[in-house]
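Starting off with a structure, shown below.
The complex appears here without one of its protein chains, the remainder shown in place.
First chain written, first letter: the chains are A, B and C, and each begins at residue 1.
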Amino acid sequence: MSTFGTYIKVTTAGESHAKGIVAIIDGIPPQISLTEKDIQTQLTRRRPGQSSITTSRDEKDAVQILCGTENGYTLGTPIALLVPNRNIRPLDYKKTNSIPRPGHADYTYQIKYGIRASSGGGRSSARETIARVATGTIVEKWLSERFGIEIVCWVSSGGDIRMPHGRARWTRDEVDSLGTLTALDPASGADYFCEGIFYKSDGTVTNSVDSKWFTDDIIHVRCPDTPTAVKIAHTVKQVKGECDSMGGTVTCVCKNVPTGMGEPCFDKMEALLAHAMLSIPATKGFEIGSGFAGTRLRGSEHNDLFVHKEDGFLKTDTNHAGGTLGGITSGQDIVFRVAVKPVSTIGKAQETLDFEGNATVLEAKGRHDPYVLPRLIPIVESMTALVLGDMAMCQLARSAAILENM
Amino acid sequence: MSTFGTYIKVTTAGESHAKGIVAIIDGIPPQISLTEKDIQTQLTRRRPGQSSITTSRDEKDAVQILCGTENGYTLGTPIALLVPNRNIRPLDYKKTNSIPRPGHADYTYQIKYGIRASSGGGRSSARETIARVATGTIVEKWLSERFGIEIVCWVSSGGDIRMPHGRARWTRDEVDSLGTLTALDPASGADYFCEGIFYKSDGTVTNSVDSKWFTDDIIHVRCPDTPTAVKIAHTVKQVKGECDSMGGTVTCVCKNVPTGMGEPCFDKMEALLAHAMLSIPATKGFEIGSGFAGTRLRGSEHNDLFVHKEDGFLKTDTNHAGGTLGGITSGQDIVFRVAVKPVSTIGKAQETLDFEGNATVLEAKGRHDPYVLPRLIPIVESMTALVLGDMAMCQLARSAAILENM
Amino acid sequence: MSTFGTYIKVTTAGESHAKGIVAIIDGIPPQISLTEKDIQTQLTRRRPGQSSITTSRDEKDAVQILCGTENGYTLGTPIALLVPNRNIRPLDYKKTNSIPRPGHADYTYQIKYGIRASSGGGRSSARETIARVATGTIVEKWLSERFGIEIVCWVSSGGDIRMPHGRARWTRDEVDSLGTLTALDPASGADYFCEGIFYKSDGTVTNSVDSKWFTDDIIHVRCPDTPTAVKIAHTVKQVKGECDSMGGTVTCVCKNVPTGMGEPCFDKMEALLAHAMLSIPATKGFEIGSGFAGTRLRGSEHNDLFVHKEDGFLKTDTNHAGGTLGGITSGQDIVFRVAVKPVSTIGKAQETLDFEGNATVLEAKGRHDPYVLPRLIPIVESMTALVLGDMAMCQLARSAAILENM
Partner (left out) sequence: MSTFGTYIKVTTAGESHAKGIVAIIDGIPPQISLTEKDIQTQLTRRRPGQSSITTSRDEKDAVQILCGTENGYTLGTPIALLVPNRNIRPLDYKKTNSIPRPGHADYTYQIKYGIRASSGGGRSSARETIARVATGTIVEKWLSERFGIEIVCWVSSGGDIRMPHGRARWTRDEVDSLGTLTALDPASGADYFCEGIFYKSDGTVTNSVDSKWFTDDIIHVRCPDTPTAVKIAHTVKQVKGECDSMGGTVTCVCKNVPTGMGEPCFDKMEALLAHAMLSIPATKGFEIGSGFAGTRLRGSEHNDLFVHKEDGFLKTDTNHAGGTLGGITSGQDIVFRVAVKPVSTIGKAQETLDFEGNATVLEAKGRHDPYVLPRLIPIVESMTALVLGDMAMCQLARSAAILENM
């Protein structure tokens, strides 16, 4: 269904070509300062049409708070948000009415419901994620103010280009600034510019730059290792030229998460995070801490030994666990990665079948992302916030319930 | 919390050293034939003490149906199950009362609740999974009888030994029989025997076997590629000798799943499966279809093209999607993998801290699994059944609700 | 929280002086014809300002379907509805910022949240019920088309004026037409006119009517026994003159409800109906079938004897049970009554305290209903539909799940 969470409950609605995307978030504590501006920043990070490597749809996505706040403060009552749809070009999707896009939800929506939105996959559209970002941002603000929690996510690979291991923590500003390149005129002798440094398309640094080389081509990769970002950007441009698409992985780190969050058994922290991440369109995998690589370690290598005690809590130097033990936060950073497949809607010709079973060739028209990962960053952050917020409320109730804590 | 599912709802309770493990499953349709025997088979597959590579605790795990059936049929009312705990040796865990086991939930349970079961991690014990298997088996029986769904899971890697690609489908019998080895006397010239063939410890076939070589040492690996199983078994024995532990991955395939199951947005089929899998103790990752490897493909490579129509449904030859499109089952097999870390409780000495923060050395006593993956097989199957059952009920309601289908 | 239902789930938001009232309904089957017009009819019945005995606020309440339908049909995805707020006069409520209205939620909202909407009781406003009516109407349409269910509710008492026992069933048209009076000029010799008959204010019929007596004063009582309606209308006018308010009861009957709906134990049909009814503002009681009066009968009098079999179902002549046995619908009409207290916001002076505890006198200004019961009729019908719809989906899933029914 379209509801997520128990203590902080988000409910969303909206197809990509309906009047708008709607979200109601219930359970947000009262007395938090909140305006549309607080939400808009993250929403804008999610927006397509920001750079040459994402879709050129300029959807704007201006959020309206319909209720639940007054004079800039939350009332404790449900907050409803509306992001009207604009710039709708339904004709773009016309052909998909008879030909289900391979790898897309056109087919399964038709089978499931016996009816289908003209825009194809209905609720499977990336546009649905606006509601996640809008609501997640509210929770993230509370988590930050109440606990000092920081949630930062970045692109850690694009296709087979992987960011080398290095710093395990970045700030959101670093992700956005280091991950933002300016494409240069080929005649300049360099291909990309970022933070005062010039790069060749293979990620190496170069200093030979001719004059008059700046283009308007801003590329958001959101990979804070600039050499890797350059290589990803370059490959995405090639893929885009081929009317194809490309996948990758994102990494997310949550800092300052209090110990004790996450519920035993079915609602372990990592179980809820995995649920949240695999609910994001185009995701194919989730791993926490050591993840799949950790299956090759011995227990004696994998176990994070307790090494010192700080403010009453035991700390470890390593973090193979990824921030939880038995599904409950340990006070270490929560670290996880999400696998994102290449987007299924591509311009490249595909030999497939129409709904009737007749052979046909599909070349998708319209505006499609060759590489959605930079846009996924705020979505992953927001879904993470929804999970942490829900578990925080649950544990706050428990702590306040214990007699000894009175 | 300890409740899973909406339409078919499972609630469990029980620490590893309490009187027993209890489960209530609500929403099971009436008139299904069901006896304790139906449940016991899977429960026994989960049981420790079956082979030389799992813990030697012989817990028996005899299930009792307390209510919800009569004369061997379900009544439609909630079914309660009890598996009494036996063979409890609390003293084994005594030292962990002051020293939290690294990588284990001892520490986080203490912080979360301010109190802790003497057995350590309380609900994080593997024993809790009995309730999952007992209830999942009931749902699996219904899914099989109502839809012909088959759910089969096997070990696909142990440490860094990976099963080579090959058949994508196995039967449960093949998993159990091909994955079961007999260890031979070293003097025999071969190390393992399985299904009439003799193997060396590196997985190669050998025919030179001396007489009088059989031991009683039965090893359940549940990896149906026997050469791989042999290599895993051999490594596990080494690891066990070092009082250490080892991880691996399991692969699960669900056949004959009807199209249209799974809910848009937050309750996509893969989201619920990921939730279910990451709720199993010791799991660190989940991937469906192409998973993390699929992030390196282009969209044109990754998309599964529709190639023929059969019984009204479009079919594909490839299955990178892993059985869902937009979170809704497409009629292809559901295929996913789960990463399992090495068990944290090991006999090997670990330099760590006690709860007070004092440096100490922990050598866990008692009965511990060096390699839990074979025991995880029925747990993964059962959690998969709980997810599929829940989504099946949801879609049955919808189909029956549509006016046209009346 | 602001979410109701499991299989059909309604989530609402909106204070009375926010931008609007928002509702999302999830789980509505696809392929149902649905336009704003279908919803508007019930919404208009709920609207204040329709007659001289309800508040003169003319709020219009024009509903917009934001998503979830296309070309006049439901898509199976969540439907979001928006009813913008208009004609807002926040100054009317100014004094209640410092003086909590006795009997109203001003006080408890302030205590609960430490903050309060300027309109006073926030989500306790009658305006919140718009979302209930808008969504309930959609479910009611489906229940009617899928099962032929009819839900009709009427005013059965106003203050101490009770409708005499008589017909147990009315149509919605009869409730609206018989319950609608035209007030006459006192000089006419009669006081009210309804369906061709003239009445004195005590409910007796009179034929002596002078000319030129019609006023524009239309009074909706929604009590289909016209003599009772006349007496209620007359009393409400007196009460209104005194700046006071008056309560009453409503009766609801659901016809053609299939047998087998309602879940054992905690989710009995009457339990969910009671939950739904007591969640409506100003309600103080619920009784089903014989209700409180039934407590004075003997079992042998109360039991509804089975008297004939029809279409495979056993039928009774009496209906003390009110349509359920053991919480499960029996095929008899569901009959229940709801107690509604006099509205708390009154113009009459009240000696009370301000938030600081200082003695003060409160005379509420603004537009208030002296008698809300006629407006509650569509709200009770809609909440009933939400309960029946949820239980219907639950039982449809079960029936479709039983092997024998395949």
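In this text, contacts are C-beta pairs under 8 Å (C-beta built on N, C-alpha and C of every residue); 3 or more make two chains touch, one makes a residue touch a chain.
Since this is a predicted model, take the numbers as computed values, not measurements.
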- [ ] Tell me the shown chains the invisible chain touches, ordered by label.
- [x] A, B, C
Open item on the list: For the chain not shown, which residue from C:His165, C:Lys212 or C:His308 touches it across the whole complex?
Closed with: C:His308
- [ ] Taking the full complex into account, find the residue in C:Gly179, C:Gly248 or C:Pro378 that is in contact with the omitted chain.
- [x] C:Gly248
Open item on the list: Just to verify: which one of C:Pro84, C:Gly189, C:Gly294 or C:Gly366 makes contact with the chain not shown?
Closed with: C:Gly294
Task: Candidate in contact with the missing chain, chosen from C:Ala183, C:Val221 or C:Ala274 - done: C:Ala274
- [ ] Tell me where the left-out chain touches subunit A, residue by residue.
- [x] 6-7, 29-32, 76-77, 142, 145-146, 264, 392-394, 396-404, 406
Open item on the list: By the contact criterion defined above, which parts of subunit B meet the unshown chain? Give residue numbers in ascending order.
Closed with: 1-3, 9, 11-15, 18-22, 24, 26-27, 30-31, 64-68, 70, 73-80, 82, 112-118, 122-123
Task: Contact set of subunit C toward the excluded chain (per top definition) - done: 1-4, 12, 100-109, 111-114, 121-124, 128, 157, 159-160, 239, 242, 244-249, 259-260, 263-268, 270-279, 281, 283-292, 294-309, 313-314, 316, 320-322, 324-331, 339-346, 348, 350-353, 355-357, 395, 398, 402, 404
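Criterion: only the chains that are shown with their structure count from here on.
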TODO: Would you mind checking which chain's C-alpha centre is most distant from the centre of subunit C?
DONE: B
Open item on the list: So, comparing each chain's Cα centre against the centre of all protein Cα atoms, which one is closest?
Closed with: A
Open item on the list: Just the number, please: Cα centre separation of subunit A and subunit B in whole Å.
Closed with: 29
Open item on the list: Need the CA-centroid distance for the pair subunit B / subunit C, whole Å please.
Closed with: 51
- [ ] Using mean C-alpha positions as chain centres, tell me how far subunit A is from subunit C in Å, no decimals.
- [x] 43
TODO: List, in ascending order, every residue of subunit B touching at least 2 other chains.
DONE: 264, 398, 402, 404
